[in-house]
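Here's a structure for you.
Here the complex is missing one protein chain, while the rest keep their positions.
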Amino acid sequence: MQKKTYLSCIGIFWILLAGRAQQHSRADLLIKNAKVLTITNGLLENTDVLVRDGIIRQIGSDINVPGQVPTIDASGKYLMPGIIDAHSHLALEVINESSSPITAEVRMRDVVDPFDVGIYRALAGGTTVSHAMHGSANAIGGQNVTLKHRYGTRDPENLVMKDAPRTIKFALGENPTRVHGRGKNLQPRSRMGVEAVIRNGFEEALQYKKAWEEWHESEENKEKLMVPPVYNSRLETLVDILEGEIIIHCHSYRADEIYMLIQVCREYGIDKIVFSHVNEGFKVAPELAKYTMGASVFADWWAYKFEVYYSTAYNAAILTKNGVITSINSDSAELIRHLYHEAAKTQRYGELTDEEALALITINPARQLGIDHLVGSIEVGKQADLVLFDGHPLSIYAVPQMTWIDGVKYFDRENDAADQRLKVNAEESLEPIYLHTEHHNCMRDVDFYFTGFGRNLFQHSH
Amino acid sequence: MKKYLVTTAIYSLLLKSALMAQIDGNVVKPYKADLLLQNADLYTITQGVLEDTDLLIKEGKIAAIGKDLSPQNYQVLDCSGKLIYPGFIDGGTSLGLVEVNSLPETQDYMELGKLTPQMQALTAVNPNAVAIPVTRVSGVTTVFTQPRGGYFPGTAALIQLNGYTPDQMDAGFRAVIMNFPSAAKSGSYDSRTEETIQKEAEKKRDEINDMLDKAANYLAIKEKGGELQYYPEMDQLSRVLSGNVPLFIEVNAAGDILDAIEWVKERELDVVFTGVAEGWKVADKLAESEIPVITGPVLSLPARQSDRYDVSYTNPGMLHKAGVRLALRTQDAENVRNLPFHAGFAAAYGLGVEEALKAITIHAAEIFRVDDKLGSLEVGKSATLFIADGDPFEPKTQVSQVFIDGYRIPMTNRHIRLYQEFLDREMKPSE
Partner (left out) sequence: MRANNLQILFSILSFLIPFFLFGQSDRDGSRRVTSTYYISNTTVIPYPGELLTGQNLLFSDGVIKALGKNIAIPAEAREIKGDSLFVYAGFIDMANKTGMEEPPIPEKPEDFDPSQPLPEIAGIHPHFSALDHYQENNPHDKEWRKLGFTIAQKLPKGKGMLPGKSALVLYGHESRNNTLSENQSLYFKFSTAGGVYPNTDLGVMAKWRDLMENSRLYDKHGEMYDVRSSLRRRENNPVLEALIPVFKKEMPLLIESSDELDIRRALKMQEENNFDLVITGINEGASLLPLLKEKKAGVVLTLHLPEDKFSDPPEGDKGPHFNHRLERVKTAYQESLALAGEFEKAAVPFGFTSKHLPRADFFKNIRLMVANGLTEQGALAALTVHPAEILGISDIAGTISEGKMANLVLMSDTLFSEKARVMMVVADGFVFDFSEKPEKVKEEEVVWEYEAETQGGKSKGKWTLTRKDKKWTGTVSYDDPQGEGVKTSSIENAVVTEKSLAFSFTVQVGTDSLQVSVSGEVTGKEFSGTMKITDYGNYPVRAKKLEKPEQ
């Protein structure tokens, strides 16, 4: 009897939860007496933050509002902006379209998976925005999508941050040369080939653009009547890159390849480029500072493959101190749960200040994603993506307590149920157990090329 | 911005001189020194915190602990405001057995075959692995490095992270590793039916039982002085059965843990469980069995989709509360340096700082049967310890000096050297 009541309670709870998240995508909220880590304006003690319709409207002391606004007493707690992950593969059904060295036409927005419980787990670690990227199999991969972790919806479009600009994945080095060169006997097989493939793509895009311009002219001039060229969304996308409409996020490790792409971009007049992982970025920090939108790095990952053997955990510190816009990313369903801790590691490796360290996971990734005018700091007018910690987020003992997106609470450590799956397999009898699995999946969906290769190419796949 | 430039300038000045010193031939290498560490807060683990206390390192051991020890002729290191901890022990790694994870040429942790208990991890430990100095400057001084693979992948060894030969690194503990065949469904790609899963696990368990029966046979003949053919696999397993070498059993799913407890009881084995990811589900049963546990990685995803998001963080705390003897592991190679952070997360999520500290010091030492030498700051124990300017679990804390068996460890490694070289590069891009 008791059991039955318990179970039916769960049922009701689920209905409520699902309903809540879908009905209110923006909400009102008042957080009182928090220690507010604004990121852009230092730490404000004993401060209230008022949110109206999902937007931060007021930051100050003793804010009182008439009417019923959900109010949180945050005395003694730290409030920071929602954490932003500039490199993730969360909530994606597919990661790599690895069948061609250039796949600029594919869109991650087509394969967003709202049922990934990893979204909730990221929220529980304070991460509210992630950059859901194509994998690193191709020199030019697909178009990424920036997600807001509005967990609870069944509609993938509800996760999409619609006011974020377009971005695209590039990848250099071992992954594309392995997948295409070694796996399929296609260029690129070397770092020389990676450059060539990218240049070929850009040149073809210019020709394509010209062909269409000529045709459009001919449409207006009956004398010059032409048949239309073949449409090619791959080249369309490359044209958009050349015209500055898309930010490149490039998977890269070695200094030479980073420098190569900087040079290629400069040649084609592209300045919207962010380097990702970029383990040897520290070697070309001045160049990254001068010519790019920065570097998104791991706090301490290294040695999982040869191109990251000569890495240093001091990378983020060197980059920051050289004036590079630097962020710390996860590329992992596990790390995305504690990016605040990853950022804190820069205090051990390079002694960054609290502000510098927190910027790595807030305003800096926001700048790299082109959404720094919307999120990434606690400022009036910005979207109310917030996370409340019981201690300073850079402390190992800090535990995220609540997470909001657009003023809507999506995580509450005290009140949330354990099982957060939105969808359950009706035929599941034994629930699968995942142990020590590779959580980082830059190279997912490429395995078909490597059967019978004689060695495992996938053990480490970022 | 200005502040950056100033600090950067100061850094580069300092670092340049350091670099010069190296070029001048001042080779940095570990050296043994008798040394008096003065006025530190000693986190002894076994005797609480001794504030403002001295610690004397002599001939590789902790020779004395006390207030105002006489410096006599010893070199003195002022540790005012500093904290001293015993070296941290990682209960499960592949450190030294792999250099670059994706390159099979550098992977020495796995041998062919399912019955290879005689394979010695210590044989393959590379004392010059780049990850070793990277690890030890964090205060992690001692790791259990282990082979993986089949049912009995080999014999793991506890090593000190200093030495020129494996023997010098040997911390004096070995254990045979066993993987308990799982009856759990492994991931969503496991398309086997329940029946198949169960049958396959049973078959594997039967195979292991047969192997151990054979080993028992071998042992009986050996004990009677009978003539035996060369059979290194059975020879090593017979050492497990005779109680000379403990058995470390990797087991993670709740159901498997319960089965393993029963199995161990039936076979009357001396074991330690490792992994134990779902231990929290059967914590009482584990406690009742009195089998010690080495769990981790703490910073990992929950085993099941339906699990609460923080179960990997809370697992150590829940095991401890139930009364399980507990150590922690990273199960890493290049990032064993994160052990203090794994412990810190466990501490924050229910284990508590004191217990978390014990889990990577004295409790680990006990499980590895080296608590006479390691795991706490006590007179007579090995001078394996480190000096920090704060709580070593906190990322912002800096570890200023590490000692391993009385050797003063150079506080550098490739990561630090690359930092020094590239922080302020000389040749900047032209305008």
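Order of writing sets the chain letters: A and B. Residues in each chain are counted from 1.
Here is the rule we use: a contact is a pair of C-beta atoms (placed from the backbone, for glycine too) under 8 Å apart; a residue touches a chain by one contact, two chains touch by 3 or more.
Worth saying up front: this structure is predicted, and the values here are computed from it rather than measured.
Touched by the hidden chain within the whole complex are the displayed chains A, B. Across A:L37, A:L50 or A:M108, the residue that sits in touch with the chain not pictured is A:M108. Annotation: of B:P30, B:P117, B:G154 or B:G255, B:G255 touches the absent chain (contact as defined above).
Note on the undisplayed chain: of the listed residues A:N33, A:T47 or A:N96, the one touching it is A:N96.
Contact between subunit B and the unshown chain involves residues 183-184, 194, 198, 254-255, 258-259, 278, 281-282, 306. Of the residues in subunit A, those that touch the hidden partner chain are 3, 7, 10-11, 93-94, 96-101, 103, 105-108, 110-111, 113, 134, 142, 154-156, 184, 186, 225-234, 418-419, 421, 423-431, 445, 448-449.
The working rule: only the chains that are shown with their structure count from here on.
A straight line joining the Cα centres of subunit A and subunit B is 33 Å long. On the subunit B side of its complex with subunit A, the touching residues are 4, 7-8, 11, 99-104, 130-131, 182, 184-188, 190, 194, 197, 252-253, 275, 277-278, 299-310, 331, 333-335, 337-338, 341, 344-345, 347-349, 391, 393-398, 414-416, 418-419, 422-425, 428-429.
Partner subunit B is touched in their complex by these residues of subunit A: 117, 120-121, 124, 282-283, 285-287, 290-291, 300-306, 309-314, 317-318, 321-323, 333-334, 337-338, 341, 344-345, 347-351, 394-399, 418-421, 429-437, 439, 455-457, 459-460.
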